[in-house]
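In what follows, a single structure is set out as structure tokens and then discussed.
With one protein chain withheld, the remaining protein chains of the complex are depicted in position.
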Amino acid sequence: MLREGKLRIPSGCAISGIIDRKRNKFNGEEIIKSIALMHDRSNGLGGGFAAYGIYPSYKDFYALHIFYESLSVKAQTENFIKRHFDVEKAESIPTRPVLSIVNIPLIWRYFVRPQAQACVSKDDCVDESDFTSKCVIKINTDYEGAYVFSSGKNMGTFKGVGYPEDIGEFFMLDTYEAHMWTAHGRFPTNTPGWWGGAHPFTILNWSVVHNGEISSYDTNRRFVEMYGYKCTLKTDTEVITYLFDMLVRKHKLPIEKAIKVVSAPFWDDIEREKSEEVKNELKSIRAVYANALVNGPFSIILGYEKGMIALNDRIKLRPLVAAEKGNRIYVASEESAIRIICNNPERVWSPRGGEPVVVLLEGEQE
Amino acid sequence: MKKIYAFESRCLGCRLCEVYCRTARFKSKDVVKAHKRKNITSAIIVEEVLGPNNISYFALQCRHCKNPKCIKACISGAMYKNDKGIVRNDSEKCVGCLSCILVCPFGVIKKNDDGKSVSKCDLCADFGEPFCVENCPNEAIKFLNEGEARALK
Amino acid sequence: MKKYLIIGNGAAGVNAAVAIRANDKTSSIKIISDEEFNFYGRPLISYYLSGQVKPENIYYRNEEFYKSKNIKVLLDTKAKKIDTVKKEVLTSLGERISYDKLLIATGSSPFIPLIKNLDFNRQKNVFTFLTYKDSIRLKEKITGNSKVVIAGAGLVGLKASEGLFGQVASITVVDLADRVMASVLDKSEADIIQEHIEQKFINFKLQMSICEVQGKSSVSEVTLSNGETFDCDILVVAVGVRPNVVLAKEAGINTLRGIVVDEYMQTSIKDVYAAGDCVESLDLFSSENNRVFALWPNASNQGEIAGFNMTGAKIKAPKIFAMNSISFFGLQLISAGVISDSRSSGVFVDSTKNKLHKLNIFNDNLIGFVLINDNQRAGIYTSLINDKTNLSALAYDITSKDIGFNVYSAEERTKKIFDCNGGY
Partner (left out) sequence: MSLDFNTPDFEVIRNGNRCIQCKVCVHQCANAVHFYDEEYDVVCVDDSKCVNCHRCVTLCPTKALVIRKYPLEFRENFNWHGKAIKEIYKQSQTGGVLLSSMGNPEPFPIYWDKMLLNASQVTNPSIDPLREPMETKVVIGRKPERLKFDANGKLLTKMPLNIELKVPVMFSAMSYGSISRNAHESLARAAEELGIFYNTGEGGLSKDFYKYGKNTIVQVASGRFGVHKEYLNAGAAIEIKIGQGAKPGIGGHLPGKKVGEDVSATRMIPVGSDAISPAPHHDIYSIEDLRQLIFSLKEATGYKKPVFVKIAAVHNSAAIASGVVRAGADAIVVDGFRGGTGAAPTRVRNNVGIPIELALAAIDQRLREEGIRNYCSLIVAGSIRNSSDVVKAIALGADAVYIGSAAVIALGCHMCHSCSTGKCNWGIATQYPELVKRLNPDIMYKRLVNLISAWNNEIQELLGGMGINAIESLRGNRLMLRGVDLNEKELEVLGIKYAGE
């Protein structure tokens, strides 16, 4: 059977996310408990987590998490990395054995910084982040058997084939302290399960966990691919991540405008808009970014350095619940997955289709 | 009161209205039967108007006058106006004297071939909307009240 | 509440009653009739005679019609005297009927010429032909052996001959004129009619009159002005009609040949109106001379106008011109206006056997036409006469082709279609 990247695989899922707005850190136990409750929403073919704030000592380095299928490809890849980056630290990611987790690849992480001269000479890259993302895409495209599954700063993704709670146990997430966690339990319909294909999907600091199957996939894919991205996984999560990266990082759209792009208001609602300025803005967004509208059922939790965004498709075809208690905001596919880790939340609500839940960390601005 | 109005700019002169008028007068409303079995007089007349470079056409039928001359002239009481304002001819009473034809200013009453009665448009009052209007291929005749017709003219 | 009284139950009287009721829903309306029948289509009596019209179909409107309009009809009642001061009418039954408004619509009576030995009271086989009763009596009298003589080749005489055709042994029509329907037709048209009727073995004795009849209780022989004598079982006298003016005249109302009325159909005495065959009407073609027209449409129109005006309206009666539509044994004659060649600037005749199309044009107006077996759309000609339409303003020369509504310009057509008042 073909794996992710060779064909497009639709899948259903469970998602969960926790953020502490005051950047208080907590380990991975709660997020594992939350995603484990929604066990039935995944089928053991993929689970994963994104954790923000876990590498404070290396916060100025890109943390590349890489799966290798062989030592030889590891050597080739490391050669590439060394040619383009200064490597501060390279290590195997610590794991503990879990009975259900099998066919484990080599899992390494590198704390790196782009080489200054490489950054300007390569492919008209404008900055270091652009350079890094291009290199990640290059490895994932050209180095068969190597897959960079996390590339942000002071954050990391942990994922693999298995139920998410087992993956959490495997990666010893109880030993990591983060101010924001997101998690994903996967229910792909036709994949043998490949570690790289598990979610979250990340590029640089963006991480996306997603429940849904977007019907605009190829439109979105071909659109982002015009801007230098290469969708190697052919998954929704990948293309959504690239869309946000492109809109916010490359096109410098404020995050709420980017949300209007992917979950655009209906034309009828735009016509009803009273302010001509707002109307013009929304029309412009729909006209220019028509192909970045994400269509079909989805609920996503988007993590980035400034915080967390949870978002539904325009007509809310997938579940998404949010809750608030103290400094923390919780979002999950099911309310029970929040209540299991949060007694008596101050507020619980179900965000409307297309209306994002944006949680910024203290001190961050749009 | 709704009447039939003709729109010359739309009339093709195809004379289907005449065909359907005859058919309307035949019980089964079957075009072939109406024309093959019985000689029925159409109560609609398509006229030609010769322009300098072209021919145009209009269809004409009883205008159901407010104060119909035909009723005044009728010697037998066959011609009458019903409670809806439709001028009708009772062929049972009609003797075919043609006094109505003598006075009709539109010339839209016709002698039947039997010589004993006349045909005129009764707006297909017995079975619904006028058949000619329903079957005009170009909407050149319409069943309208006067206000609607004036607005369109 | 007013009291309306109408003398005469013919076209003028009944149309007047209907018009009054249209404008006045409550007042009483009475019609006095010296006939014993409800309002019937007088011209239908020849159709009754022939059997083409059954007795139940001779009535113009059904009983329900009078009931729904609350019009009271006193049949078999003759108005004997009008007292225009007391505003009442004395009837043959001795009843005095008062009125606020009175209409005299007494019509006309047959004219009986002077014929030696002719005595309607004594001789049981002589008839006039004007009423339903005449027709019923005649129909009872005839047998398959009857030899019928009809005095008069006018419209009534010819229709009588048609009505009798096939039911009697022979029919002979006698007239003083050189042609049939001399008051309506020129010789050429009359000849077509005559020839057609002669095909039915009806004999014409023209330019002759009946001078004498033989027989005491019944006529057995007639003698013509040329001395010719022949058997006669039935004699029908149909040489013309005279307006019934005596009643009006005796009441002090101005009369000449007919009752004189103003343009609103009012007589010389206030609140007394007259309409129909008994009045003199304005002639469309002669501003000086008024004429008595014995025409059904004219009686209907005048009755209606009189009726409206009796309720207080002020409608002017239009000027009248002659018009006739009549058929003889399937030959259809339609004519209107002035048809005599003597008064026209152009006569256009298109004649083939049994078919004739004649237009009489004077000073760019159509003033008359005769159509024989060529009747379609005659009403448009009638309209041209009535409206005194300038022929040069029309879309084409009306003598050049068949008339149609397309003779009018598009604007004129639209106007007519939206107006379509009908009217007088």
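Residue numbering begins at 1 within each chain, and the chains themselves are lettered A, B and C in the order written.
As a convention for this text, contacts are C-beta pairs under 8 Å (C-beta built on N, C-alpha and C of every residue); 3 or more make two chains touch, one makes a residue touch a chain.
These numbers come from a predicted model, not from an experiment.
Novice: Counting the whole assembly, list the visible chains that the omitted chain makes contact with.
Specialist: Across the whole assembly, the hidden chain touches A, B.
Novice: Per the definition of touch given earlier, which of A:A264, A:M308, A:V331 or A:L361 contacts the omitted chain?
Specialist: A:A264
Novice: For the chain that's not shown, point to the residue among A:D130, A:D166 or A:E213 touching it.
Specialist: Only one of A:D130, A:D166 or A:E213 touches the chain omitted from view, namely A:E213.
Novice: List the subunit B residues touching the unshown chain?
Specialist: These residues of subunit B touch the chain that is not shown: 9-16, 18-20, 23, 31-32, 35-36, 53-56, 135, 137-140.
Novice: Residues of subunit A in contact with the chain that isn't shown?
Specialist: Where subunit A meets the chain not shown: residues 8, 10-12, 189, 212-220, 222-223, 225-227, 250-254, 256-257, 264, 266-268, 277, 280-281, 283-291, 293-297, 314-315, 317, 366.
Here is the rule we use: only the chains that are shown with their structure count from here on.
Novice: Would you identify the chain whose C-alpha centroid lies closest to the centroid of all protein C-alpha atoms displayed?
Specialist: Nearest to the common C-alpha centre lies chain B.
Novice: Could you work out which chain's C-alpha centre is the most distant one from the centre of subunit B?
Specialist: A
Novice: Measuring centre to centre with CA averages, how many angstrom lie between subunit A and subunit B?
Specialist: 78
Novice: Need the CA-centroid distance for the pair subunit A / subunit C, whole Å please.
Specialist: 106
Novice: Averaging only over C-alpha atoms, locate the centres of subunit B and subunit C and give their separation in whole Å.
Specialist: Chain centroid spacing, subunit B to subunit C, equals 29 Å.
Novice: Show me the residue ranges of subunit B that touch subunit C in the complex, using the header's touch definition.
Specialist: Listed in rising order, the residues of subunit B that touch subunit C are 5, 8, 45, 47-50, 58, 60, 63-70, 72-73, 75-77, 92-93, 95-111, 115-116, 146, 149-150, 153.
Novice: Which residues of subunit C touch subunit B in the complex?
Specialist: For subunit C paired with subunit B, touching residues are 15, 41-44, 47, 52-53, 57, 59-61, 296-297, 300-301, 304, 323-327, 330, 332, 334, 336, 375-380, 382-383, 386, 395-396, 403-406, 410, 413-414, 416-418, 420-424.
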